[in-house]
Structures are given as C-alpha cells and as structure tokens.
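Every protein chain of the complex appears in place save one, which is left out.
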Amino acid sequence: MSMNKETDEKMSVIARVLDSDIWYSFTRSKVTMVAALVTFLIFASALFAPIISPHDPFDLASLSLMDSLLPPAWNAEGDPNYLLGTDDQGRDVLSTILYGSRISLAVGLVSVAFAAVLGITLGLVAGYMGGRVDAIIMRVADVQLSFPAILIALLIDGTVNALVGGMDRERSAFTVLVISIGLSFWVQYARTVRSSTLVERNKEYVQAARLIGLHPFLIMLRHVLPNVMGPVLVIATINLALAVITEATLSFLGVGIPGTQPSLGTMIRTGNDFLFSGEWWITFFPGAMLAALVLAVNLLGDWLRDALNPKLR
Amino acid sequence: MSDTLLGVKDLVVEFSTRRGILTAVDKVSFDLERGEVLGLVGESGAGKSITGSAIVGLIDPPGRIAAGTVHLAGQRIDNLPSEKMRRIRGDKIGMVFQDPLTSLNPLYTVAKQLVQTILTHKDISKKQARDRAIELLDKVGIPAADLRIDDYPHQFSGGMRQRVVIALALCADPELIIADEPTTALDVSVQSQIVGVLKKMCSEHGASVILITHDMGVIAEAADRVAVLYSGRMAEIGPVRDVIKHPQHPYTKGLMGSIPTITQEGDRLTQIPGSMPRLTDRPPGCAFAPRCEMAMDVCRQNHPEEKDVGTARVACHLMRKEGAVA
Amino acid sequence: MLAFIIKRFVQSIVVMLVVGLIAFVMFRFVGDPVDQMVGLETSIEDRERLRETLGLNAPLPMQYWNFISSAAMGDFGTSYQFKRPVADMLGDRLPATLELALVSAIFALCAGIPMGVFTALYKDSVLTKLFQAISLVGISLPTFLIGILLIYVFSVQLQKLPSFGRGEVVDIAGWSTGLLTVSGLKALILPAITLGLFQMTLIMRLVRSEMMEILRSDFIKFARARGLTPRAVHFGHALKNTMIPVITITGLQLGSIIAFAIITETVFQWPGIGLMFLQAVQDVDVPIMAAYLLMIAFLFVFINLIVDILYVVVDPRIRIEKA
Partner (left out) sequence: MSKFGRFLAASVLAGACATSAMAENSFDYAFQGSLKGLDPYTLRETFTLGILTNVYEGLIKRGPNLEILPGLATSWEVIEPTRWRFHLRKGVKFHNGNDFTAEDVVFSAERLNSEGSDMKGRVPVDATFEIVDDHTVDVILASPNPILHYEWELWSIIDKDWAEANDSMRVTSASDTAETTISLKANGTGPFKISEHTSGVSTKFEANENWWNWDNREFNIDTVNFTSISADATRVAALLSGELDMVYPVPTQDIKRIDASSTLSALTGPELRTIFLGMDQRRDELLNSSITGKNPFKDIRVRQAFYHAIDAEAISARIMRKQATPSAVMVSPFLLDNADQFERLAYDPEKAKALLAEAGYPEGFEIRIDCPNDRYVNDESICQAVAAMMAKVGVKVNVNAQPKAQFFAKILASGGYETSFYLLGWTPGSLDSHNIFANLYGCRDDAGKGGQFNIGGYCNPEVDALAKEILVENDAAKRLDLVTQAYRIVTDEVGYLPLHQQGLAWGVSNDVSVAQRADNVLRFEHITKN
C-alpha cells in the first residue's frame, strides 16, 4: 500500500509538472523544444563520450601521425574509420568533439557553479550585514567589473601555473579557466541576491526568528534562496553559454585547455590555423558543435526567463 | 433616447488561454445618459475593469470583444479601425486609472505629458496648449499650477498626482470619463477630495462618468446609478439610492451588508461566505448560486434572465417569484 | 552633485590602487622580463646587472610604491621592450583603440536598439525571427573565429576590405585618426563589426525584454488611453524608459569592449593598446602591463561616472534627489 502511495505521489508530481504553466509554455514553443533536445543530446553525448565515441583521442599511444589530416569519410581521401576526419595529430575529430564538449561543459558548469556560490554568498552577506561590509563588497564588485575574464585569465595563468605547477598542465589550465570565468560572473548573482535580501531583511519573520533564537541568516537563506532561484537560474543558463564561448576565446590567447586533451575551444583555435589551407573540418565540426550548444542553451535561457517572468506571460 | 451617450449591448469579452476560452465579460448591457455618473461595482475579477477597457478598445490579445456592440453618441465604436479608435480615446473618452504612482511617465514633466496629449487632439499652438494645461491643473486643484507644471511626477504627492491624472483625462474635453478605481491607491483622507474633484470637473464639462470601484462608499457618494457585476455578468443595475436601500439581488444584499455606515456602527459586518468562482470553473447556472443562501434548483441549472424590478434591473431567479408575488 | 563626484573620485582612487596592487603581485608569475629583453646568448652577469638597474631585485612593496608614486605624476616608467616612456606609447596607441571601441559601440547601439525595438513591437513578424537568429550568431561563435571568417570573406575572397591595420591615418593635434581617410574608414569596418557584434546582440536582447516589460506598464496603458499616437507611445514614452537600463549596460560594456579589443586587435593587427598589452604580456613588459591595467581601471571608473551622470540626465527622479 505504501508503495502505491509513493507512486501516487510521484504521479502527482509528474502530473503537477505536466499541468504547470512552465511545462505548458515549453510545449507551446517548438524552438524551445528543439533547443532542449539539442542541449540534452550534447550533454548526453558528452557524458557518455567514453562509451559512444569510436576512438579515445586522449590515449596518446593510439595516435599515429600517419593518420593525421584525413578529410571526412565521405571525401574521396577520407577513411571510414574517421567519420569526420582527423586533426593534425591524427586524432579522430568526431571522438575529440565528444570528449572536447565534455571538457567545455565541465569548464562551463564548474565556473558557473563557482560564480553562483560566490555571488549568492557575497550577495547575502552584503544585503544582510549592510553598512560598511555591504559597501566594501559592492565596491569590490565594481572593481571586478573592470576586469573581464580575458584579463583575469591572462594575469592568473602564470600565477596558477606557478602555484599548482607540477605534472598536470590540464588541471592547472582548468583551474585558471574556472577561476577567471567564475570571477567575472559572480557580480550578477551578488547584485540579484543582495537586492532580494534587502527586501527580506526587514520582514517580520526575520525579527521573529531572532527572538526565538534562530540565526536570522539561516532563516533568510531559506527564504531568500527560493525567491531568487528564478533569476539565478536564468543568469546561470546564459552564463553557461557565455562560459563555453569564453573558454574558446581564451584558448585563442593561449591560456585555454592544452592541446593534448583539447576542449571545443582548443580545437577551434587549433583548427583556426588550418582554415586557409583547406583542412576546414578541423574547425568546422567543433565550431558547429559549439554554436549548436551555445545557441540551444541561450534559447533555453531566454525561454526560462520569459516563462519565469509573470509580467511577460 | 436622445440623451443617451453610451450604449453597451450584450458585450462579451473573451480571453483565449491554454485552458480554453475564458469569458471575462458575459453579455453585459447598460446605457449611460449624458451627465450621468454610473458606478460599476463588484469584487476583483468581476469584469469591471475589462468592461471599461473594452469600451475604449484597449483589450490586448489574447483577449477580444467576442460579441455585442458599443455605441458612443450614436456611433458604433467597438469595431472601428485602430487609428480611428485612437482618435476617440482621449478626445471623446478619457480614462483615469487606479494607481497615480505608475500612471504617469516618470521621465517626462507634467507639462510635457499634458501638452503632448492636448496637441494630439486639438489643433492649437504649443503656447496655447501650455496655457490650457495650466488652466486644467488649476481647475483640478493644484496650487501654483503655473510653477508646478514643469515638475516631474515624482515631485507630487499621491493625491496631487491623481489630480494630474484627472487633468490629463480631461485634456480634450471628453464626453465620457471612465475612472477605474481612481481612489483605491490613495489615502483615505484624500479619497473623497479626488471623488469630489472628479465629480465637479465632470459636471462643469458636462461629461458622463463610469466610476469603476469596489468601494460602495465611493458609489454612494458620487454615483447616480450603480451596476453590480458578478463573475462577468450583470447582477443588478439601478439608481444608487434604490439599490443601496433596497437591494434586490442576494449578492447585492450581501454587498450592502458589508458597507460600514454610521447608522450601523458597532454592528458586525455581514460577510458573504465563500468566494467568487474562478472564470474557469463557473457553474452552469447562476454564478452566485454556490454562495447564495436562497439558491434553488433552477439557479444551479439555468442562468437567470435580467428582469426589470421597480427602478432596477436584476438577474435572479428569485425575481420571477417575488415579481409574481408583488 | 559635487559631493557625489568627489565621493566617486575617492572611491576611484582606492579602486585603482587595489587594481595596481593585485596586478603587481601577479606580474611576478608572468615570466622574467630580463629574459625577454636580451638575446638568448646574453651572459648571466649582464642579465643580473640589468635586473638590478631595473629595480627588479627590490622588494615587491617597494616596486609597487615606486610605480604608484611616479604614476601619480603621470610617469608610468619606460617600456622594457621599446625603451620608450610608457605614457608616450599609450598616447600613441590609445586613439586607435578608442576609435575602434567607439565605432563598434555606435554600431552596436545603432543596430541593436532598432532591432530590439522592432522585435519587441512586432513579436510575430518574420523579420523578428530573422533578427533574433542573426543576433544569436553574435554570441554563438568566439570573436576570433568571427574575425577570421570576416577576413576570409571580405579580404581574401572579395578583396574589398583590408585584413589588417588602420589604413592611412591623419594626425590632428597628436591624435591620429583613421576616421578622415577612405582607407582608414574601410579598415575600421571589419574590426568594428567583429568587436561590436557581441554587444549588439546584448543590446538588442536587452532592449527587447525591457521594452516588452515597459509596454505592459500602467503609464503606457494610460498614454494609449489618452489617444497618443503609437509613435509617441512607442518611441517617446516606451523607448525613453527602456534607455535607462540600456545606458547602464552599455556603459558597463564599454569596459569589456576595450578588453575584448585585445582579441579583435590581435586578429586584425590593429595597432591599439589591446595589441600592445597582449604583446607586453608575452614579453613580460611590466611597465606597459601595469599602465594598461591602471588605465583600464581608470577608464572603467570614468565610464561609470559618465553613466551615473547620464542617468541623472535621463532620469529626473535621481536628479532631484541628488540636488
């Protein structure tokens, strides 16, 4: 019986979702559905890259220079083994895209999470403490705005290498990207959360919580977070797309993920050099993948913003 | 009938939503004489504001006027092309909205907003328009109007702002003013001043007024006739005095019971149990039936016709009986 | 107002000092300037002597103090690589970047605002869908790739527009401008589009969503109820209110335009400060890096101030409060 009850509850959750306005607006927009499908496919293929990709491009021992620069399989000189051709090191482009989007998404997700956590925390603290703490945090936010991710990355690349150093260039590059992209994004979250906190701070329940001995900060966390989840989610979606693009841009400046375990951005940067020489597939396919990902995530973000904004419904 | 300024007949306003078509205003009819003040009352969601918007042609998609007609001074206006309707708005019909804080564009001075509106409808010079604007402000009771005209909206208090809004509505001497909850957002102390200004201005200009409100006090103070809407339908319409003193519709009775009056001071206000049904699940018969103490079987099945009862017109199955009795 | 500006000014100085300090700590890790200043075969003793002359052996706080105290007098030191006063070099290169940033900001505004307004007013138009599709391209591909593709199409294939540099420039009172010559204007087109595309998308989307929200506001409804023409309602009342967030964002974006100019300038070999900075990073030319960062911070603070002042001009509510 209890089983039944549980399934009933689950059913009702599903039913509630299916009945909700968000789901409705989702099913009404074909573009959004396609975007969601594309996003899902990209995430899934990135997640299952080791299973579905025909080769392991990160296994250096499997690479052969003699297989390098093969065009896509449908081309006369192509090799059916390499559907989308190979790059200058003999890596299978298709497999590398799958593995590469894994890295790009990881950079995007981790840096957005980093920015969100940092921003939400600082926003809460600023809004809650007010006064000088607030002023300092918001001033730091101003300083932060004058330092876009590009500048931060250029500056901290050396620092992180020197500090992390050691064996692993991949990990240090990952750290650099996450820190610099994350740092350039947190301000948005902080501002959103701060203004919401300022509103909540003066409400009775906060005073009441203080009276019964609860730490008001915790109470506010519980009340402010649900209020800002909507905007935060929207910012996060759009930031995710931006982070993936930024990662690609940074690789152009030489501070991206290194070439031995290329991300989408690294692949595009490498392929960029082969644009005029006719080996278009090295840039084209990763570029298309990146564009599809960014486009889809952006469209989802747009839809989410409209769907969550009651004024626009 | 030559004195009839506005004729609304069987007006139906529908909104198409994902849950099907909502009928926000369902076959509402009424007439308005020149110089008359008609109160339009009802709970929020009863369709008062939508009726007002429908008259001036400001129903935005997904809503639309699905049936019925609106005549202004003998001209049918519900089916006019948008440009012609625009010329009528502000010129023939003025509107006053609920919240004076948000009704004015914060980035323009009062002068600019007034002059712009005047020039839209009157073929006069800027200078003349400005003079007229000052005159209007003066009339609605803004002290030192010639100085304050160049101020921005936020420099005025709420009550003063609503006076500015009234002045804006009167810019082109409209024949009809639709005032949608003009006092709701104001302090109680200034509410009656605003109603007074509105009434005075209209009688001076000979304009008719539709006063939309949920506040029976305001109606009692200002209106000549009152129409009670319930769930998008007309429940009762009649002269204010009669409707207040002798409400016919059970809903009106309940509504009157909820007005605090000096005579009843100390008594508990009667409240109508339950709440107005959502437009999505309006019962098949009389919409008020579920809350009505006197509901009969027929009430739950058939929608009552409107009947003339004395000076009023009432839509209630009880009326047939009472009428017969009477 | 004056108090406000003074307060801002003080804050700016603090901001810039902090920026300078952070930057100085980080320069340590960018590389060894001496290695980049001499040929590979230069002896260790000579390198050490050079290091000493440059004051690189002094403790970090000392170096920072030296830099800040001379920077306060307008002296940013001498470039390790170019052996020229950095202030002069910035002066030489700044016009190129500012012109590029300005033109691309104008491009972004002039294309972004009308497109945003159009897409907000005509939500279901085919043109709206087209605009939205075009605008998404601007954020779906990395800037450098867009730049290279533009070069490929317009320079290599069509041979209509130059692929690098500023074209001919005219010197007017120490300001070298490319805006007055044909080749200078032609050279501006591709970099300005590359740099402005992202901002254009941002502005278009911002204008669209703000406009849609404002079109639902009470005062717009009241304006329509007064029978004002659609033109007056949309472009007078609605657009003006939309402009407040647009000014803010555009102002803040100017900072990132200048930062993103690093990439555009590299792709198009545009002789501005962005390119100079990137080369300085590669060459560990500390004085240039420090001066550039300080200048970016200054520009940002300055732009912020302008934005605030513009705000006051556009929004009377603030004007009165400050007065």
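Per-chain residue numbering starts at 1, and chain names A, B and C are given in the order in which the chains are listed.
One rule holds for everything that comes next: a contact is a pair of C-beta atoms (placed from the backbone, for glycine too) under 8 Å apart; a residue touches a chain by one contact, two chains touch by 3 or more.
Since the structure is predicted, the reported quantities are computational estimates derived from the model, not experimental observations.
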{"item": "Missing chain: touched chains present in the view", "value": "A, C"}
{"item": "Candidates A:Tyr24, A:Phe43, A:Tyr205 or A:Phe274 - the one touching the absent chain", "value": "A:Phe274"}
{"item": "Which residue of A:Gly78, A:Gly130, A:Gly230 or A:Gly259 touches the chain not shown here", "value": "A:Gly259"}
{"item": "Hidden partner interface residues of subunit C, rising order", "value": "30-32, 34-44, 46-47, 49-50, 53-55, 75, 77-85, 88-89, 92, 106-107, 110-111, 114, 148, 151-152, 155-156, 159-165, 182, 185-186, 189, 266-269, 271, 275-276, 279, 281-284"}
{"item": "Residues of subunit A (touch criterion as defined above) contacting the omitted chain", "value": "59-61, 63-66, 68-69, 88-90, 158, 161, 166-169, 254, 258-260, 272-279"}
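The rule is short, and it goes like this: only the chains that are shown with their structure count from here on.
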{"item": "Two or more partner chains touched - positions in subunit A", "value": "none"}
{"item": "Interfacial residue positions of subunit C with respect to subunit A in the complex", "value": "11, 14-15, 18-19, 22-23, 26, 28-31, 136-137, 139-145, 148, 152, 156, 205, 209, 212-213, 216, 252, 255-256, 259-260, 262-263, 266, 278, 281, 293, 296-297, 299-301, 304"}
{"item": "Complex contact set, residues of subunit C against subunit B", "value": "217-219, 221-230, 232, 236-237, 240-241, 314-317, 320"}
{"item": "Subunit B - residues contacting subunit C, complex", "value": "56, 58, 86-91, 94-95, 97, 99, 102-109, 116-117, 120-121, 152, 154-155, 165, 168-169, 171-172"}
